[in-house]
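Note that this complex is displayed minus one protein chain, with the remaining chains in position.
After this line comes subunit A, so read on.
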Amino acid sequence: MTVLVLVEHDNASVKDATLAAVTAAGKLGEVHALVAGSGAQAAADAAAKIAGVSKVLLADDAAYAHALPENVAPLVVDLMANYDAFVAPATSNGKNIAPRVAALLDVMQISDILSVESADTFTRPIYAGNAIAKVQSSDAKKVITVRGTAFEKAAREGGSAAVEAVAGKGDSGLSSFVGAEISKSERPELTSAKIIVSGGRALQNSENFHTIIEPLADKLGAAVGASRAAVDAGYVPNDYQVGQTGKIVAPEVYIAVGISGAIQHLAGMKDSKTIIAINKDEDAPIFQVADIGLVGDLFKVVPELTDKL
């Protein structure tokens, strides 16, 4: 079986989410990687070095600069004539493009896989991760998105694949990119961080995130996350959200501060290796999944913790 993996990149480098997708794809067969971008030679060169990738296809065109699915999906569909499976990381970009590809191929996509059981059988979370379904696909070609926390990352070095240029139909004329507000942070990226400090509604405002959560995160070299309630209330931007429909994380250590632990939040972080909860309500559901719990007022104990570390 030959598998085409969608590379998540910023034209210059390859993002971590790609590496887990390469590992998952490698369990199915030979892995080729597709870099669709604009001025993306550097990203293609980086993809060629990933261990396990045997060929890189580079579609370099202004139409692919912002990964608009109306332009990228037809390109993938054309390429799929030569492949048995299409694998994308379950990032906002992968989730945007893969179902469009699947429908054009008349394939039922398998979303967010946790494991590859065989060439046609996979496990995936349903009901906010409260159940795991083992599903078998009867489609001739497979379209799959991969949960990044469920697979080891392929090594960034070790491969020496050839880069081949491919051309697609270019701009569909259906959509255009207007602009982006991308959060800039010196901290590690949420989905690849080893330690995460997350805050909930109990933080009360944006200012407290800056003065209580961030100093602790910086002391630990951690990323900052948040519950849906904190994002909805406007304390932090949407890209901080951890949960069922936000980011799925599984760091070495997850510190939940003032988060009660709704099932939708647990769905995004319960695969963390160690969970630490700080909450003043000793009956908060978060304590039922926490390895280490501290009952206390976060406004007192978090600054004290930051001080003592």
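FYI, contacts are C-beta pairs under 8 Å (C-beta built on N, C-alpha and C of every residue); 3 or more make two chains touch, one makes a residue touch a chain; residues count from 1.
To be clear about the criterion, contacts and distances are computed from a predicted model.
Remark: of the listed names "Electron transfer flavoprotein subunit beta", "Cytochrome C", "Siroheme decarboxylase NirG subunit" or "2Fe-2S iron-sulfur cluster-binding protein", the one matching the undisplayed chain in UniProt is "Electron transfer flavoprotein subunit beta". Across A:Ala51, A:Ala65 or A:Leu104, the single residue that touches the chain missing here is A:Leu104.
In the full complex, subunit A touches the hidden chain at residues 66, 68-70, 73, 91-93, 95-104, 106-112, 121, 125-139, 172-183, 191, 195, 220, 228, 231-232, 237-239, 244-245, 247, 252-253, 263-264, 270, 274-276, 282, 287-296, 301, 304-305, 308-309.
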